[in-house]
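Structure, as structure tokens:
With one protein chain withheld, the remaining protein chains of the complex are depicted in position.
Right after this comes subunit A.
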Amino acid sequence: MSPPLLGIEGHSQCNVSLMASSASADCISQNVSGLKERNYFGLSDCSSVDSSAVSSVADENKKNLNLKATELRLGLPGSQSPDRDSEFALLSSGKLDEKQLFPLVPSKDGICLLSQKTVVSGNKRGFSDTVDGFSEPKSSIFSDGNWMFNAAGSESVQPKLAGNAGINVMLTNRSSGAQPSIKVEVPAKEPQEANDKMNGSNTNSVPASKAQVVGWPPIRSFRKNTLATTSKNNDEVDGKPGPGALFVKVSMDGAPYLRKVDLRTYSTYKELSSALEKMFSCFTLGQCGPQGAPVREVMSETKLRDLLHGSEYVLTYEDKDGDWMLVGDVPWEMFIGTCKRLKIMKGSDAIGLAPRAVEKSKNRN
């Protein structure tokens, strides 16, 4: 239907076809590995950790390579080995300039790029893969917009999610097109049931300020303006939390960043507790190795629950008076009326709280 177009803006298909393990249809998608840097925003490119040319090819090849890695075959002379090497080199280089990865001003807004759901990437893509991908110019998107990912401090989370082809995945294989077979053959990484529903509350509580991309998400200004004014009004009704959302910050000792939850989406302490467990489970799942691969296996949900309910962590909140209280003492409605922020403390730190809480509610009553 369309005339074959070769060499548009220098895209060469040659070197890619070698890597293509699938049928011709994929060639079209493959060729884009020779992507040129394009800067659609006119924004300064985020500094690439690696040169884009190498990385994009490496990217493209990565998926293929991993498939090949598990196959018994003769590599085409001279074609794959260097790539293989380069891939492994990247993996082990630990050249994770994380700071560079997150050069962006942290976003207050929410849509976390890290899909924190179970992500079966099907690739042994290490952290470095995402680093490569990041050199793609489109990454500059992420200096703007609502969808900034958890910038600062994601380091500790990062490795765990690396198996998810965590950050910036969208940047890596835009060229990957149709390679479903690869996914099937390579064993999936961490099941991460614990993280399953985390995505539901994919908030990025790191405060933002970024120039948002004009016109995204594509909503009529009338709608935007109307809703903006209403939410302001709702929050001010009678000085009580209005019928709208009631967001409070949630911090956890030792976690690199905070989260926010909307207390109105829960109606019992149990719901809140399980939601928080899911949200913060990634922080409690233990240390990760230097390369970003988790040292331990993923914990089961029950183990996690035990962690939170057991002696290790306690859920506390700061009330209107500025006092830190133990969550669970007062009726739910009263709680959401007075809660200003939440904190998941280590049990040891929370010892002094319980008596005070009882006292307070006595005073109230």
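Following the convention adopted for this analysis, a residue touches a chain if its C-beta (ideal position, glycine included) is under 8 Å from a C-beta of that chain, and two chains touch if they have at least 3 such contacts; residues count from 1.
By our rule, contacts and distances are computed from a predicted model.
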Chain not present in the shown complex, as UniProt names it (candidates "F-box domain-containing protein", "Aldehyde dehydrogenase", "Phosphatidylinositol glycan anchor biosynthesis, class S" or "Ribosome biogenesis protein BOP1"): "F-box domain-containing protein"
Residue ranges of subunit A at the interface with the undisplayed chain: 1-3, 5, 8-9, 11, 28-29, 31-32, 35, 38, 40-41, 107-111, 113, 115, 117-122, 138, 141, 145-148, 164-165, 169-180, 183, 199-204, 208, 213-224, 226-228, 230-231, 233-234, 242-245, 247, 260-262, 264-265, 267
